[in-house]
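A single protein chain has been removed from this complex, and every other one stays in its place.
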Amino acid sequence: MEKAPLLEMRNIKKDFNGNQVLSDINITLREGEVIGLCGENGAGKSTLMKILFGADVIRETGGYGGDILINNEKVSFQSPFDAIAAGIGMVHQEFSLIPGFKATENILLNRESKKKSILSDLFSDRLDTLDRNEMNRIAQEAIQQMGVNIDKDMVINDMPVGHKQFTEIARELSKKQLKILILDEPTAVLTEKEAEALLDSIRGMSKRGIAVIFITHRLGEILSVCDRVVTMRDGYVVNETPASETSIPEITSWMVGRDVADTGSSYVTEDIGKDKRTILSIKKLWVDMPGETVRNVNLDVREGEILGIGGLAGQGKLGIPKGIMGLCNAGGEINFDGQDIPLNDPRKCLDASFAFVAEDRRNVGLLLDESLEWNVSFPAMQVQDKYLKKYFGGLIKWRDDEAIKKVTAKYIDELKVKCTSTKQKARELSGGNQQKICLAKAFALNPKLLFVSEPTRGIDVGAKALVLDALKKLNKEQGVTIVMVSSELEELRQTCDRIAIVSGGKVSGILPAGEKLEKFGELMLMNC
Amino acid sequence: MDKSKKRRLIYRIAAFVVILLIAAAMFIIGRGHTVYFDNKMPENVGTEVSVPYKIEVIVADKTVAKLKSGERGMADTMGQNFKMQLLVTKEKGGDAARLQVGLKLPYNMDGIIINLPALLAGLDENAYLSEFVYVPSAEEMKEEEVVTDDTDGQMNFEG
Amino acid sequence: MNEQKLTLKDLIKSKAQEFGLPRLIITGFLLLLLVLSPIVGADLPTQISNIINRFSWNGILVLAMVPMIHSGCGLNFGLPLGIISGLLGATLSIEFGFEGPVSFIMAALLATPFALVLGSVYGWLLNKIKGGEMMIATYVGFSSVSMMCMMWLLLPYHSPNMVWGMAGKGLRTTISLEGYYTQALASFLQINIGNLTIPTGALLFFALLAFGMWAFLHTKTGTAMTAVGSNPDFARSAGINVDKIRMISVVMSTWLAAIGILVYEQGFGFVQLYMAPFYMALPAVSAILIGGATVNKASIMNVVIGTILFQGIVTMTPTVMNNMIHLDMSEVIRIIVSNGMILYALTRKTEGTR
Partner (left out) sequence: MKNKSIGDYLRRFSVPLMFVIICLICAPISGLSPNYLINEIVTRIGRNAFLILSLLIPIMAGMGLNFSMTLGAMAGEIGLILVSDWQIVGIPGMILAMIVSIPISTLLGLFCGKVLNMAKGREMITSYIISFFINGIYQLVVLYLMGPVIPIVHSTIKLPRGYGIRNTVSLLSMRQHLDNLIPLNIMGVKIPVATFIVIFLLCLVIIWFRKTKLGQDMRAVGQDMDVSRDAGIDVERTRIISMILSTVFAGIGMIIYLQNMGNIATYSSHSQIGMFCIAALLVGGASVDKASIGNVFLGIILFHTMFIVAPKAGTVITGDSMIGEYFRVFVSYAVITVALIMYETNKRKNKSKAGMQLALDQEQEEANG
């Protein structure tokens, strides 16, 4: 009989406020096994890993269903610290390192080797002195185990990004009890050479009996290092195959593939707008948006169309509107309707009748502590002098609260915003209604060109439909050109005429919305 | 685990006791007194003693007072064991006699008057030792105004 | 019936919460003082006119806090900078020989360019160090006061009413405004009823400026200022030049402080130089906080209520306490209350610096 698996996840379920994000996940993991976990963003990979790692957010949102067994024993982690104690290590996408510390100090953060000192008996063992030699030894050992050479005495700040990543991995390896290592997109920040070294090191770990869960969008890496590939989509495990028996196109199709039958909607299947003139042309755009860097994007937007921009998270799709609208540092050329638009100046964009609904409602999108009236009317008032009464030949521009109230009420009515009054604070609304207010704010500007980023993120189904319909209506009735950025491909396909896919900060291709899913999948993973 | 906690508690109590002991010791050895020396006829003693012509008081190798008859001198001292050397010149022009005197000072008196003639005459403590009661001068009794602005002192440094 | 009562109770509760516990205590304390004062034998009308008077002196200095709070620059601990502009205006007006109420107008006019220039520099600096405004504002205030201490000695003032008699140069620490603009505003339409004196002119002047501030906040630029304070990223995405708006707010605050100190002087009757500007910032800051403002929200009502409460406590405690227990703890109470209030505002989580 075979030994019991190291880790077994049985029927894992999870919902956030009734929104099912994981259903019936069954995964087993044996000692020394490497499995690749792939899937689009929102497929549920990170939620699953959070459950496994005992993240606080899972408990705060009502826990999960199903069982996790380690060595055939049921476990229930109350915090990441429990998970660590049970031998699970996780390397996050964001670095969790102290910038001014040396690699050694970071590897052994809060697990330093100590020598007793005279005062530790009197106060607490925190007054033990650090045993630097021992620490160096352990760190060196962990680095050697990893198989990638990094300088243990180098301060994190001075390190190249890749070495920071390796420091994190070494930290996990230095934990004696480590049995399972979760790597969440570790190669995203690495150079090709470093990524190769990392893969070697994963193979080494596996030989020593450490099981690895490897999450990445680079499917080639998965095939080269993993024993098995697990593909997730919409909260289900859709496929589980030995890596030797599959190929990149196959995985891609599992990742994006949907049963076309269940959506009754019609797609724009052909490139119908070839004859329309280009209204916005983007040339050589680069945008410095942390986590969403854009490199050398060339893109033409046609008058009156809805252009979708899709792609995986972190590939740069969000950076495009942010850069154009001047909210992130950017360079390149933007031409709108024959007119050059300078970058890095939001006002110029707004003057050219652009409008933008940002993806982070709470930070950029709304004045959370002000009334809905202010939120809706503010940009239009400031940019286009609307809702103002002018006295003394325009010397005094008095806020016209009546007009503001009227327009707010109008949009609240049109977009079916649920609120107590136009004076309610934006903070008090639900996510969906906040999003509607963001739209109203943009509509009030009467834009010629509207950028919308992730319009349906974090809102419920009813609101989703309403928001998308409102966009379509605006496009149809007023002829407003819309550029919509979303990570939900299906939503883009239903709404847009054409979809540009961004991958690795570049546009990897533009397809009509009704094109086969596999094609989109290929484009998405092209430059990752 | 419990054992180390217990040990820590014991250590802490011990440290606390040590600190208390140090504090107590400071109270005893650090008590300051001002000792006044009178070279004059003691009052209310009943007996007559001879008042020397001059007494030189030496405390800790320093001459703190040279007292002719009827004069008073003073010295600050720490602790209750008070040692002094007296150079007593009985008559003018006569030779000085050196005398070692060790006294136990009462703890609760700030100022202590020692009547040297009475001491020299070997009278008992009540006769030569009395408390000096400090009477503040009128100047000191004048009400002083306390300035307590919260930003006071931010600007005038006398460092 | 029962249900209605409950809602009423809830309403009161929520109102009280909105008002804030410390504020409630302070208001209660002031009311207690007012009730006690006739009992312990202090003359109530005198007390009330004292409070009104002090209000008229200090109101504008507190008002000066409003623009910077609105634009998200936090509490203006750099108020001394504006006060210095006012002092420059006052001394120059006297130096140039203006007399009577005219000297007040001239002082205000002369102070304005200084306030604009200093305010601009100050605003430029604060734009460089977003996020650390309050600490740096404090020290900008301190540095400028100590800088001016040297200047008061060095600048070539000659008016015999201002310079040290013996040396013939260097300004005195206090300059009497007798013959200049003492009570220039207060005596305008002054109302006297028994022991009750109301400095109508000064109150009107405050009302005028407060109305101006209120009106400004209702204009396009004023709206932008509030938005910048509420969420600078939002404002930027709406095409607002955040730095410019902040600059405007700082200049406004500095100018109001300059005018504020002139009004204070006309009530007090003296110009205080050297260290005096030092002591003005903290009371103004705590007054507006007592009035219900927070680190990034303030209204004209906060100014009025805060100044009355703060000045009420400052003027009432000494008399009442002295009469009651012959113990003047007012100074200590003032220090604890005013700084405690600032501390309370700084530690409230809800309005963290963004």
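As written, the chain order gives the labels A, B and C, with residue 1 at the start of each chain.
Simple rule for what comes next: a residue touches a chain if its C-beta (ideal position, glycine included) is under 8 Å from a C-beta of that chain, and two chains touch if they have at least 3 such contacts.
Worth saying up front: this structure is predicted, and the values here are computed from it rather than measured.
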| message | For the full complex, can you list every visible chain touched by the one that's not shown? | response | A, B, C
| remark: Only one of C:11, C:102 or C:135 touches the unshown chain, namely C:135
| task | Could you tell me which of A:125, A:351 or A:428 touches the chain that is not displayed? | result | A:125
| query | Thinking of the whole complex, not just what is shown, which of A:166, A:214, A:286 or A:374 touches the missing chain? | reply | A:286
| field | Sole residue of C:102, C:147 or C:301 that reaches the chain not shown, by the stated touch rule | value | C:147
| query | Footprint of the hidden chain on chain A, which residues? | reply | 80-81, 96-101, 105, 109-110, 112, 114, 117, 124-130, 284, 286, 288, 293, 295-296, 329, 331, 505
| note | Across the whole complex, the chain not displayed is touched by chain B residues 19, 22-23, 25-27, 29-33, 76, 78, 110, 134, 136, 140-144, 146-148, 150-157, 159
| query | Taking the full complex into account, what residues of chain C touch the chain not shown? | reply | 77, 125, 128-132, 134-136, 138-140, 142-143, 146-147, 149-150, 153-154, 170, 282, 327, 329, 331-332, 335-336, 339-340, 342-343, 346-347, 349, 352-353
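We adopt the following convention: only the chains that are shown with their structure count from here on.
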| query | Taking each chain's centre as the mean of its CA atoms, how far is chain A from chain B in angstrom? | reply | 79
| Taking each chain's centre as the mean of its CA atoms, how far is chain A from chain C in angstrom? | 48
| note | Distance in whole angstrom between the CA centres of chain B and chain C is 55
| task | Note the residues in chain B that touch 2 or more other chains, in rising order. | result | none
| field | Two or more partner chains touched - positions in chain A | value | none
| query | What residues of chain A sit close enough to touch chain B in their complex? | reply | 121-122, 124
| Touching residues on chain C, where the partner in the complex is chain A | 215, 218-224, 226-227, 230-231, 233-234, 236-241, 297
| Residues of chain B touching chain A in their complex? | 7-8, 11-12, 15
